[in-house]
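Remarks on the structure that follows.
Note that one protein chain is taken out, while the other chains of the complex remain in position.
Now for chain A:
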Amino acid sequence: MATAPVVERPPAAVVETPPEQPKKSILSYWRLYLALSPFYLLFLAFGLIPVGFSLYLSFHRWDGLGSMEWAGLDQYKYLLSDTDFWSSIGNTIVIWALATFPMIFLAMITAVMLNSAVRFRNLYRFAYFLPNVTSVVAVAIIFGSVFSTNFGLINALLQAVGLDQVAWLNTPWGIKVAIATLMTWQWTGYNAIIFLAGLQTIPGELYEAARVDGAGPVQTFFRITLPLMRPVLLFVLVISTVTGLQSFSEPQVLLQTTANESTFSGGPDHAGRTMVLYFFQQTFDNNDFGYGAAVAWGIFLVVVLFSIINWRLVQRRDEE
């Protein structure tokens, strides 16, 4: 339908367009700007202005109701000496490490296996991806029962083999292991699928050549697969870092029933209080909006720092 007139009209079009081009004023693009405007208006109202306002707030004292009071650098000074904030950084990093390294390891193994399994591959991918689409709230409720002291499945297993039971959600390490297990379960399949997509871009001839040269599967993995997978590995690591360091829903839902003072307190001894939980507690429980803003900037700094470290680690191996 659209092709027929093209054959007739080109000469007219060629004559028409060139003189128009240089004179076009910015207003003649109004349709394009209008098409872009919904995103940029929302971005301005709920993205850019809030970030600026957050910075402004972090130099003030404000409970959200009364008048704002200039505080200078006091909030940041307090942040640096706030042991609760530092311990929340520690909790976050421990949980992140406990979750991320096993997850990447398992995901890589799963992906390599999926890559060599031709039959049922789609079925496997579907099953492995399922944990990732389910809501964190539902998953945390389910894992709360897996790790429950009284009737949890893990303690039942421990009892069955004659070991002592562990009060998982009542001890500092138990809490971290429980949160990390939840995250590993939820993200291994997702990352395996991403790794698999990377593996499928590696040409089969390379493996063929390695096999002819007598390389075993382990050697092939470290000499061929891993170096070629570095960009994908970097992608997965950065995404896991950015999301893992901002974990909130997992500890919040998992520990809300064991929390004593507030649902953001992160369980007994605050052992599961991540940075973002601490931010929520300061801001929405204590109504300390000024300090909350300073905490948010602190979190931002930690996340950026960690992303850079990850980037460097993977890049440096590249140069060797």
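As a convention for this text, a residue touches a chain if its C-beta (ideal position, glycine included) is under 8 Å from a C-beta of that chain, and two chains touch if they have at least 3 such contacts; residues count from 1.
By our rule, contacts and distances are computed from a predicted model.
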item	value
Undisplayed chain, where the name is taken from the UniProt record, one of "Sugar ABC transporter permease", "1-acyl-sn-glycerol-3-phosphate acyltransferase", "Spermidine/putrescine import ATP-binding protein PotA" or "4Fe-4S ferredoxin-type domain-containing protein"	"Sugar ABC transporter permease"
Touching the absent chain when the full complex is considered, from A:Ala71, A:Val94 or A:Ile299	A:Ile299
Residue touching the undisplayed chain, where the options are A:Phe129, A:Trp173 or A:Phe222	A:Phe129
Touch list for chain A against the chain that is not drawn	2-3, 5-6, 9-10, 13, 26, 29, 31-33, 35-36, 38-40, 42-43, 45-47, 49-51, 53-54, 57, 64, 110, 113-114, 116-117, 119-120, 122, 124-131, 133-139, 141-146, 150-151, 153, 156, 159-160, 185, 189-190, 193-194, 196-198, 200-201, 212-214, 231-232, 235-236, 246, 248-249, 252-253, 256-257, 263, 276, 279-280, 283-284, 289, 292-293, 295-297, 299-300, 303-304
